[in-house]
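Note that this complex is displayed minus one protein chain, with the remaining chains in position.
Every chain is named by a letter (A and B) in the order it is written, and numbering of its residues begins at 1.
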Amino acid sequence: MSNEALFTYTLRLADDLLILSHRLGEWCGHGPVLEEDIALTNRALDHIGEARNLLTYAGEVEGKGRTEDDLAFLRNERQFLNTKLVEQPNGDYAHTIVRSFLFDAYHLPLAEALLKSSDAQLAAIAGKAVKEAQYHLRHSNDWLIRFGDGTEESHQRAQIALDNLWTFTGDLFTQDEVHQAMVKAGVAPDLTKIKATFDATVDKVLSEATLKRPVDGFMASGGRQGKHGEQLGFILAEMQYLQRAYPGATW
Amino acid sequence: MSDTTKREALFQAKVDSEQKIEPKDWMPEKYRKNLIRQISQHAHSEVVGMLPEGNWISRAPSLKRKAILLAKVQDEAGHGLYLYSAAETLGTSREQTIDDLLSGKAKYSSIFNYPTLTWADIGAVGWLVDGAAIMNQVMLCRTSYGPYARAMVRICKEESFHQRQGYEIMAVLAKGSPEQKEMAQDALNRWWWPSLMMFGPTDANSPHSAESMKWKIKRQSNDELRQTFIDRTVQQAEVIGLTIPDPDLKWNEATQHYDWGAIDWAEFNSVVAGNGPCNKERLAARNKAHNDGAWVREAAMAYAAKKAERKAA
Partner (left out) sequence: MSDNPNNWPLWEVFIQSKRGLDHKHVGSLHAADPQMAIENARDVYTRRQEGQSIWVVPAAAISASQPDDAAMLFDPADDKTYRHPTFYTMPEGAKYI
């Protein structure tokens, strides 16, 4: 197993959380009710915390002295390896909840599997993430059920969000060469198993929410190879602005 | 003595002997109204205050700063929530209170009508705006109305890191490149005077002050608090090598306080009247969040009702 593959794999894990946290942070101060504003920011904080641990570790694996901030603020669009799902705009609250639900349904079994990773550091990071991910999934599935089984309007909005975002779920489970190498080394889990848990969660929650599971049609891909939608460039332009405008400065 | 006068005397005796007033106690209608006004203004300030700072979450210059800022702005939401709850014990509903904000009827701290233009503003807001707010809040931990005092105790405990993180941002900038130091000084220049205005009009011109002091809602006057703030902050600015933008600022040996220049009260009144740089944006943002969230709140209630019905069946 090469360090490069482990570096790439760790960045993929980190970037999902970093970008999702960024998106959730955009809600801070604009939530539908104060209590929910606070809840959503808690999630953003959990995600950024896990992202920082992973980025710091990625820097160590790479061995070139890059810090969490170097990796977050000084990589360009093609070097970000998050799945496209997490970069999708917040949209209405149904889109935000569905995006998080789909991610959580993948993230929880992933974190559970990583507890047994042969990589001690990834296993340790997963140890903290599992508890957070359990809570995240409960929060997003509760809301999805409320929307699906709430009012006609909320049902419709949730179904639209689900239909819009479903195309991004395929990418969560693609296993390219890097991933296969990680599985072989016992670092990463086989994603077909994660997919089975994901499917079971989705079916259970959607049925309770009286929502229809979209048909697996065209699945968007490319995020793991750094081929993103146009949205990501705007996220980075905003996120990286100060570090780019004042190279080398300390904050 | 009439019944009301008797009750008022009893009430005042309770206040004078430092007993807290609790929600079910009899209280003069003006005390209740005055409190509702003050607590809801305070709550609105916390919630509107999230906007100028939240503004920089997506642009925070390091992951550490981003996490801190998220946590801080989130705390403000919590503080708004504690205060709305305290106001509810006086017989208002959160909905009514928020409607008054959204319609422009209720006021909030004018400071949040100023824009956060650069990253240094996040430092200045934490250091100066939270610093000024804390002066008030520490005093309010001993306010006579129990639920308000309890909310303030919780808020003060949580606020303690807010001012420090802001001052740290300023200190790091002041020690940084010449451009960063300039950014810090510029932020101090813009936020200094509005921060002093946060303490409200001078005692001589403060319409609600006398009554508030008598009822121990307030325990120190606007001018006293403002002077303490200045005395403390000047020293802090010196430590990090920034200059307070007041040519009249001078230590006075006789009073053991700083003498300082004149506040531009015309500007203060104009911002309070709605003509600050961001009044319209702030209200528009709150209205948008509230309106966009209507279907979400409605869905949650509809689902709760269905669930309760099924449970009963």
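Definition applied: contacts are C-beta pairs under 8 Å (C-beta built on N, C-alpha and C of every residue); 3 or more make two chains touch, one makes a residue touch a chain.
Keep in mind the model is a prediction, meaning the values are calculated, not measured.
The omitted chain makes contact with just one of the residues A:I38, A:L81 or A:A181: A:I38. In the complete complex, the hidden chain is touched by one of B:R37, B:K64, B:R94 or B:K107, namely B:R94. Of the options B:G78, B:G166 or B:G276, the residue whose C-beta touches the omitted chain is B:G78. Considering the whole complex, the residue from B:A151, B:A187, B:I240 or B:A289 that touches the absent chain is B:A151. What subunit B contributes to its contact with the hidden chain is residues 22, 24-26, 71, 74-75, 78, 81-82, 85, 88, 91-96, 150-151, 154, 158, 294, 297-298, 300-301, 303-304, 307-308.
Residues touching the missing chain, restricted to subunit A, are 33-36, 38-39, 42, 138-139, 142, 146 (touch as defined at the top).
One rule holds for everything that comes next: only the chains that are shown with their structure count from here on.
Per-chain Cα centroids separate subunit A from subunit B by 35 Å. Within the complex formed with subunit A, the subunit B residues making contact are 47, 50-51, 54, 57-67, 70-71, 73-74, 77-78, 80-81, 84, 119, 169, 172-173, 176-177, 179-180, 285, 288-289, 292-300, 302-303, 306. By the touch rule above, subunit A contacts subunit B in their complex via residues 18, 22, 25-26, 28-38, 41-42, 44-45, 48-49, 51-52, 55, 68-69, 72-73, 92-93, 145-147, 149-151, 153-154, 157, 238-239, 241-243, 246, 249-251.
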